[in-house]
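Of the protein chains in this complex, one is absent; all others appear in place.
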């Protein structure tokens, strides 16, 4: 159910509607738009009687939402969601492509800073790197935890890069929330509803990866869990699905990008690294992702991929990342999007051996 | 790495080996077998030097394990794991088929007890019913939580049925652990490694469902997470995988039953209800699951499936469950397995309306 | 569209209805049933006006068929189709399970006769063996062609086994038709509509294998192609679908057996050999196939699988086939089906070296 306010409705009128919704035992979701404000109504108590709301001052109409997802739907909010990072030029979902780059895992201060310097120079505005790694085996490297988060914070200080890093449970979310600019929820946790609700109570934007066997509807419903708790800053991410095809680790499903864009106002980006699992496929599929209309890319770049502790085979070299950025600029222009310019080389990074691990 | 003790090794010798492993910075897993004791060695610090252990008294041999999974492997423990429930005849993994039956969700005391009475009478020794439900939509019934657990405890008291119910996060696990006999981890959480580790620190057996897109290796590695924390009582459960086929909700992959049995000592059971999503397929696929050699079944039975709050379309009627039990008896015999006998009808259940919801 | 004749309709009345249908530019399909005769109407010219037929003498009712498949549907023919082989006890779709066994390919007279002797002794009534092999590579063994068919004919003579063998194109169909009792159409040709129509004009029963990515509807529509040309003796065969799962070569989808049986009157059997691709899975999945309710099995048996020119890894030994037959007998009984008894050993086979290849 959705209340669409009249174009000239006052904030007081909006508040009054929200209050009435609460009195009726439901949860109001105030979603201001460019033209007029919509108020989503959610709750677990059956349907509401429209008559109890539509006579309030300032209410334009009360409409039923026909999809199982509500708050993520364009029916509720026709305008694209643009996520802004105050004090920076970085956005996700706006005209400029959001480029997120960095290693699979933060392995050491040296590795992270060296890589960060290169992706920053090439024009990325976001840095990725895992401090908590969900690994198939309990016996493999699981990340540096808070030590890794501190290195990421240093990278933000030094290069102005916004930090994207994964939380795998409530405990790590508490820490990630303090250090990161964007909280990533991985594909394996796409239907960890307890974690989604926790992310919905965070103030930080959430990057939600599609599960390897998730349908479009399940993907949007997972995002709905986050929005339903009050966090509307969700970025969706296609990262490949599991199929019979064996020439790539997963099958990157680029058609979900325009499919999401028809149904939802949320931005969707693409991960060509996990999406293919092979270094030589990352640049071609990055070009394709931009061409299909994605709002951004999240790419694994490693200063020394042969020695990476995880996912080295799919990480590209910094020089390859430079080429990738060159390739996507003219393609973005076809979609009336831009790519941030290269930055000058900063002073050389010298990591003292004492600090490195 | 695996230490196989000599046939006549003493408990003191076993202890000494475990102590040495700990001194070396690894974790020993003591696994007594019918013939002799094996000690699994796990840890995240690279390989260990066999020479540092094989000279200890009582040690037969130190062998490398060739698979990524260790503790779940038959290389480490050749004998089948049989899970016993002290004070009852119920087992999982033994000669008798483990039959777990009950509704998708505990919806009310009335619904749960009425169904429990019927499945108990038909010969089930385990009762299933969700108190915490992972649902695709945040706006649908999410279970009765602790109220549901209390109803389940009453069912155990009244009928002697062992209780199987799902935990979806650390918080619900704390509660489930107190009330349940077996903690279920659902398909969506199969790679929620944080939850798996928490289950590994529980004293209760864990029923681990295969993820809808999990390979055999990922499935065994998920179980390995639980064993690696010290809980060796894990039951695997095939519940259908996601494929292109649209005549059933999932495609039940019965071939994984003999595949698991070759590689692992853990019992594997089958869920024909989620595996097909259609009531009329449950009995045929239950027969097939027993015929392929599964150690048991977990079946959705509802006293009034048309009114079920979740998964009604795949729940069978109590009368159909009676037929199912009749069908599997002679099939179990082909595999030298038995099925528990029917019980006499207990006194009629009269649920006072005050207590029912 | 379907004309259901009255219970006492005379053959002359049936003929008159068929004639009228032809006059209207459609094709009548006369399908006598246990109770009364139905006449299917097919054609490519839009819908027919029921009034033009329902007033004819003997017509009970004219009903629209709601599915895209018509002639294969239970709406058109409620009774199970039973395929009989005059002069023998062999049937497919009747009370006795149809067991078809033999090597993937006919490799030599020696290999074929030795294997035939064993499967005949164990109770199989049908012998399989490819003379024309569709192979992924153009450089591998493609079958003995007509020489292979002659060996198969000799096996029928000698052991009374009915012969099932594959045709891969019109040319091989012309030959197979002369030698075989059942013409097999392989999974790769399930939507080779030209070949299906050719099979529809044959007088021999057709065994149609499900394509590795075929939905239930596509499978039934492929059979419909055969029936629409006038050949109503079609046997469906589940042989595994392609999924992400890698512990078997294909994923055997046993749930399609009851799904087909609800929608269609055609018999459906199961191929556990291609369905799993692994010898050690053949017997467990054969048991499961019988338990789920299949009308029969088609199993690869080879007298010397290690030396097979194709698919040796999935062929079972003759001794394993004996065990398989022992296992399925009591399971078939649960479904009120029988399995043909063992035969006495015939005189020893001595293949003269001159004749062998």
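Going by the order they are written in, the chains are A, B and C; count residues from 1 in each one.
Methods note: a residue touches a chain if its C-beta (ideal position, glycine included) is under 8 Å from a C-beta of that chain, and two chains touch if they have at least 3 such contacts.
In this text the structure is predicted, and so the values were computed from the model without any measurement.
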Chains in view that touch the one left out, judged over the entire complex: A, B, C
Selected residue (touches chain absent from view) among A:59, A:155 or A:213: A:213
Given A:82, A:291 or A:309, the one touching the chain that is not displayed: A:291
Contact footprint on subunit B, counting only the chain that is left out: 242-244
Hidden partner chain, residues of subunit A it touches: 213, 215-216, 241, 243-248, 251-259, 262, 275-276, 280-281, 284-285, 287-293, 327, 330-331, 333-334
Subunit C, residues in touch with the chain not shown (by the definition above): 42-44, 68-70, 134-142, 168-172, 188-189, 191-195, 197, 211-213, 217-218, 221, 224-225, 228, 242
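By definition in this document, only the chains that are shown with their structure count from here on.
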Chain at maximum distance from subunit B, centres defined as averaged CA atoms: C
Chain occupying the middle, per Cα centroid: B
Centre-of-Cα separation between subunit B and subunit A, whole angstrom: 35
Touching two or more other chains - residue numbers and ranges from subunit C: 243-244
